[in-house]
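Can you keep this structure in mind? I'll have questions shortly.
Below, a portion of the complex is reproduced, with chain positions unchanged.
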Amino acid sequence: INIFERQQEGKNPFYRVVDLTDEIDDPEVWGKNFPLQYDDYKRTVDQVRTRYGGSEALPRTPTSADPRNVVSQSKIEEDERLKIMWAGYAFSKDFREERGHAFMLEDQTLTERQQVVQQPGTCMHCHASVYLPYKKLGNGDLVKGFEVMNQMPYFEARKKVSHPVACIDCHDPATMQLRITRPGFIEGMQAFKASQGVASYDVNKMATRQEMRSFVCGQCHVEYYFKGPEKRLVYPWSKGLKVEDILAYYDEIKFKDWTHKDTGAPALKAQHPEFEMWNQGIHARSGVSCADCHMPYKRQGALKISDHHVRSPLLNINRSCQTCHKWPEEELRARVETIQERNFKLRNLAMDALMDLISDLKRAREAGRTDGELATAQDFQRKAQFYLDFVEAENSTGMHAPQEAARILGESIDFSRKGQNALR
Amino acid sequence: MNNRILRTIVPGTIIGIALGIGIYTFVYARGGSYLVNDPASCANCHIMRDQYDGWVKSSHHNVATCNDCHTPSGFIAQYATKASNGFWHSYAFTTGDFHEPIRIKSGNLAVTDNACRKCHLDLIEGIEGGHAKGSETVSCLRCHRSVGHMH
């Protein structure tokens, strides 16, 4: 019975129930043709915690302003030093552990950061299914639509979208091939490739299938900033993907995210540079993609499908890691945790060093020293903080590139302590 | 019914059902494939497909079939392994109750490690330590895991 089913399944990969077009963005409709993928996709509502990742489902009393009855743990409460690092910036108000894709739109809409700053429509790029909305706003032109939405106030843009990331954002409806739909990534890759001597790179034409299995994630899991009054979303890769390349870029254009409240430093906030960090690691170098670990193949009868329940690989070690690594599950978990623990300890040292610098700077300022005198130390703070945050905000706790993450933390410590010395 | 009877009947029934299912699969899904030497027959179970595809491209596909590496030498031992694996794999296949990706278990791993020696004994006599009677042997698979089929 089971076997018969399996032999049948083996022969007939999918039933075409509806005709998908580029105008349909509701995943439920796509799910009619691909019920297995859709079922898993819906499971991104699950919340399970790992040692350093996953997320915890914390009950909360809904209010009219924020109807969520479950949120994930607050990172700034877990480590109060973060509030000091981000003093004067919205992140010191509310910053939580990220959770599954199903929540992206509501978590963005409801974060208390929205109450502190007026955000632009640009935010939507990575928290909603914007492919169709962009095309509509741009009269068929994706990039034009992107530009239009960028300049809307957040809550106006919010009305134009209705789903978190959906099938249409990663797939071509006709062939189901992967595709890149995000202008930010298309332009970012172009700039990056140009820096390597490749002119007019077109990701949708020139990327290999295996590359696409990471690039679809690189659409959002990257460091970014909003450029100019048009609030254009830009991935700062024109000098390279390493932390020093990105900082050099920001320095060149004299960009800052905010001025640190206690010290006056022109500070930067690094944000989820998973793609950049992964690029420095041994897995990327070995051709292992994000999807290999976060959407591993699973067997459904005779079919092998990609697990669309995107989540921490530690919740699925056998499929995520054991295809390549013949070690027992417990051993693999222990390996990851050894790497993460080492990373976390060094991150804590770097955090302490930064706290020391901030408190020295603050005291110097209170003692009446001018910004001119403090400039060197402030610049060290900018650097130290960006490096530290680059690892802190990277959600793998060092796993995506262990040696590189430790190197960056080591340099961050050096910057913080040199900043202190500059105050002598 | 008291516990003792339960303890006999329940497992008995389960074994009975298992046997039934196992035998059913053994026949229907060609679990008997285990008894022949054609590698393609192992791939009858689509579950063995990866290994089969890997084997086709491996350094050994001209010189060794699945059974050369996965059964011990000696007629009785060979068929005992085949029958036992044939039955349990059929059972596992039907119930779907097995670890994925499939992992070779220590018993079968030892069979395979020894299989290397069937063909390569001359070459490795030196490193096995002709003089080191009773010492531990080398595990070939520590370095050559992928000779039969890339995983």
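Going in written order, the chains are labelled A and B, and every chain counts its residues from 1.
Assume a residue touches a chain if its C-beta (ideal position, glycine included) is under 8 Å from a C-beta of that chain, and two chains touch if they have at least 3 such contacts.
Please read all numbers here as calculations on a predicted model, not as lab measurements.
Enquirer: What copy number does each protein chain type have in the complete complex contained in this file?
Expert: Only one copy per chain type is drawn, but the file holds A x2, B x1.
Keep this in mind: only the chains that are shown with their structure count from here on.
Enquirer: Would you mind pulling out the distance in Å between where the CA atoms of chain A average out and where those of chain B do?
Expert: The mean C-alpha positions of chain A and chain B differ by 43 Å.
Enquirer: Residue numbers of chain A touching chain B in their complex, please.
Expert: Of all residues in chain A, those touching chain B are 2-3, 6, 10, 298-299, 302, 318-319, 322-324, 326.
Enquirer: Could you list, by residue number, the parts of chain B that touch chain A in their complex?
Expert: Residues 25, 28-29, 46-47, 93-94, 96, 99-101, 103, 145, 151.
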